[in-house]
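Okay, structure first, notes after.
Only one protein chain is missing; all other protein chains are in place.
Let's turn to chain A:
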Amino acid sequence: MQGSEARGAEVRGSETAQQKIGAWTEQVTVGIDRPAQGLFAVSLALKLLSLGPLLILALIVALIGSVTPSFLSPGNLSNIAAQTAVIAIVAMGQQLVILTKGIDLSVGANLAFATVMGGLMYRVADSSAAVILTMILTGGLVGAVNGIVYVYGRLPHPFIITLATLSICRGLALEFSVGHTTMRGMPDVVTFLGGEASLGLPNSFFVVAGVALLILVMTKSMVWGRWIYAVGGQPVAALEMGIPVKGVLVSVYVMSGLCAGIGAVALAGRTAAGSPLYGNLLELDTIAAVIIGGASFLGGRGHLGHALIGAVMIGVIRNALNLLGVDVFFQMIAIGTIIVLAVEADVLRNYLEGRSRVLQARRSQ
């Protein structure tokens, strides 16, 4: 008893905690348990699973690099970076939505609509700022509609509303582009960001890095990010703990929309054009990226590293199979197969966590 008091006093907690918790009288060893063998195996397996996507990516790169040396040439790597940028940017937004057990099917159409709006703005004003702002805000606005209708319209699942806005955005994009499949011309800052290179790297790579940094800070260091994980992990508990669940949900769709808008800038810049046909099946690419990158579809698990790894994996596979002259159909089959593996890994991870709980309980008997 006295020993435990002394030990308690050594712990540098704040006064409130110290005062509120008085003496506990039971004599139990405290501190960190050393995991037993079963537990050790389980936690090792969990570690490996969490590293899985990165290992697989490294393996693919090494394999393709050894078969096709041109794959690792600076030119080709920079090519991959440029091709991956749009998927990566939009996937980071998708990642936030998936963290809350949601899905955003509208990102591809939203991106196309944003490039068309940007193209229209360019016809009105040759101002890079105006065009960039138009694209990003269009994306954010569509995202806000998704989030608000989903949450306040009390829809059972975001699938429905984002499917609806997919259709609406594609329709609006076709309508506003008045019959042009491409709206040529983008202001110079846009083409600089999307199409040119600095320091041997495509500028869109730096756009990806900028968005990643912003989201990293928001999710890891800000209260908002913590709330996203809470809402995704246990929505009912989040409500009970006083977190503004509805606001958090709306915010992730806004973020996803903004990312689609930024993706629009990158794509419009690369092609120096807007088009209502852009972003076809981008929703599937981004969802695939998040999942094969190792995030969980069950909510509350994952970080932007997963979206980035997944996006690079898709980019690398596409590029490599192109270099090898493999059929496009096979690319689709390959990516689909990896998705199945990734989802199964998620299931396995859940099972292992269950095992860990059981082993833990047995230890503390």
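For this structure, a couple of remarks:
By definition in this document, a residue touches a chain if its C-beta (ideal position, glycine included) is under 8 Å from a C-beta of that chain, and two chains touch if they have at least 3 such contacts; residues count from 1.
We adopt the following convention: contacts and distances are computed from a predicted model.
The listed options are "Phenylacetate-CoA oxygenase subunit PaaC", "Alpha-D-ribose 1-methylphosphonate 5-phosphate C-P lyase", "Sugar ABC transporter ATP-binding protein" or "Sarcosine oxidase subunit beta", and the UniProt record of the chain not shown names that protein "Sugar ABC transporter ATP-binding protein". Which of A:Asn76, A:Gln234 or A:Gln331 touches the hidden chain is settled by the complete complex: it is A:Gln234. Across A:Met222, A:Leu281, A:Val328 or A:Val347, the single residue that touches the chain missing here is A:Met222. Along chain A, the points of touch with the absent chain fall at residues 4, 7-8, 11-14, 16-18, 20-22, 24-26, 28-33, 35, 39, 43, 221-224, 226-227, 229-230, 232-234, 236-244, 247-248, 251, 300-301, 353, 356-358, 360-361, 363-365.
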